[in-house]
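Shown below is the structure under consideration.
Take a look at chain A:
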Amino acid sequence: MLRSPTRFFCLCIFFLLLGCKDQQKLELSAKDNLCKYSKYLHIYQNAKGYKIEISNPDQQSKVQAFIITKPFERIAVLSATHVGMLSAIHQQQKICAVSDSKYLYNPILKKRLDQNLVTDLRSELGFSSEKVLRSKAQVVIYSGFGNESQQLKRLEEANIMSIANYEWRENTPLARAEWVLLFGILSGQFEEARQFFKRVEGNYLRLQKQVLQHNHSNQLPVLISGNLYGDQWIAPAGQSFEARIYKDAGFAYLFSKAQGSGSVFKSLPEILQKGTAVGLWLNPGQPTRSRLLKQYPKAKFFPFFNKRIFCYTAHTNKYWEQVAVRPDWLLEDLSQIALKPTKKMHFYALVK
Partner candidate 1 sequence: MIKIENTQIGHQQLLISIDELKLPAGQLYALIGRNGSGKSTFLHSLIGQLPLRAGQLSLGNFSVQALHNDHLLRAKHVSFVQSMFAGVEALTLHAYVSLGRLPYLGAFGRMQDKDLSFVDEVLSRLNLTSLAHRATQNLSDGERQLASLARAIVQDTPYMILDEPASFLDYFNRELLLDQLQNWVQSNAKRTAIFSSHDIDLCLEKGIKLLVLHEQKLTLLENPSKKEVMDLL
Partner candidate 2 sequence: MKRTSFPVLLFMLALLIALSSMHLFGLQAQGISNRIVFWEFQIPRLLSAVLAGAGLSLSGLLMQNLFQNPMAGPYVLGINSGASLLISILILGAGPSVLNQLSYASAAMMGAFLAASFMFLVAKRVQNIQSLLVIGLMFASFTGAVESVLQSFAAPEQIKQLFIWNMGSLQQMSAAQAPLLAVFVLVGIVIALFLIKGLNAMVLGDAQARQLGVKVNFLKVSILFVTALLAGSITAYCGPIAFVGLAIPNLARAILRTQDHLVLILFSVLAGSCFLVAIDVLILLFDPWMSIPVNVLTAALGAPYVAYLMLRRR
């Protein structure tokens, strides 16, 4: 465990934190934290630079803490959301390596990829550390799954920093979007990131208020999300980011009481039984009803098959890249869906 220098460094800081608790409390009190919503990201500013703490959602005691004094010029990212966050603050030119480039949406980055200015690391989990080294990345950002891969350890040995991103574990939309601040610091554009997040936050809260007002006069349909995969219906759980945004958009979500912040698994009989109340089906994963039937011919017998269905499949890559950083757009889409769409949506389209 003590083999890698960064780990060792983290551990030192951890013991340091334990050692001088009182002093730390003074220096890093909650009100100095620049993050308002995030559960797992903490940012503190001082004269020298930014101190960042990222806590592991599964082990609260495990904290990755580091200080950024100088922005990075070459950043390797392993998830589409990271691309979305950096492009939201116009820093996509700092991306030197991406994973799964075939799912890329950002046109500038795609062009750079064609010009071989960006390395394609292919698989998010099975990338080769040599490729990262050859891309001359200074830092690797990855989606934290709780335990780091062997490749990341090797990169740390080569003095390439790796940062776990737990944005996907947040359970409110604004907390997810707030991670843009981390990308602002890494790319040296903290102020722009802050302005950007303020805009998103403002939009989101304004829309939420509008929805609340509107909802007094209007009864919205019950919403079901997800689809049947094999024998199981997989949908966002009650405390997930999606469930929260459905609530903020004024919908009654069928699984709002299902425990957990990840996914829920429901049996077919249960869906058939509870589905009779459903008036809106979101995210079935297919752009048309005929494709839905091709995937599962018996879908036509779902009680909500002939209700309105919306999915992001028309803009799948855009959705996965930008949904985390633009929750205001997602909420806007959902309130459009609630009111019967009048203008073009950001991610969603009607499933015909």
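The candidates were selected such that all candidates are chains of the complex that A comes from, given by their letters.
Throughout what follows, a contact is a pair of C-beta atoms (placed from the backbone, for glycine too) under 8 Å apart; a residue touches a chain by one contact, two chains touch by 3 or more; residues count from 1.
Everything numeric in this text was worked out from a predicted model, so none of it was measured.
The contact partner of chain A in this complex, picked from the candidates 1 or 2, is 2.
Of all residues in chain A, only 229-232, 265-270, 272-273, 294-298, 301 touch candidate 2 in the complex they form.
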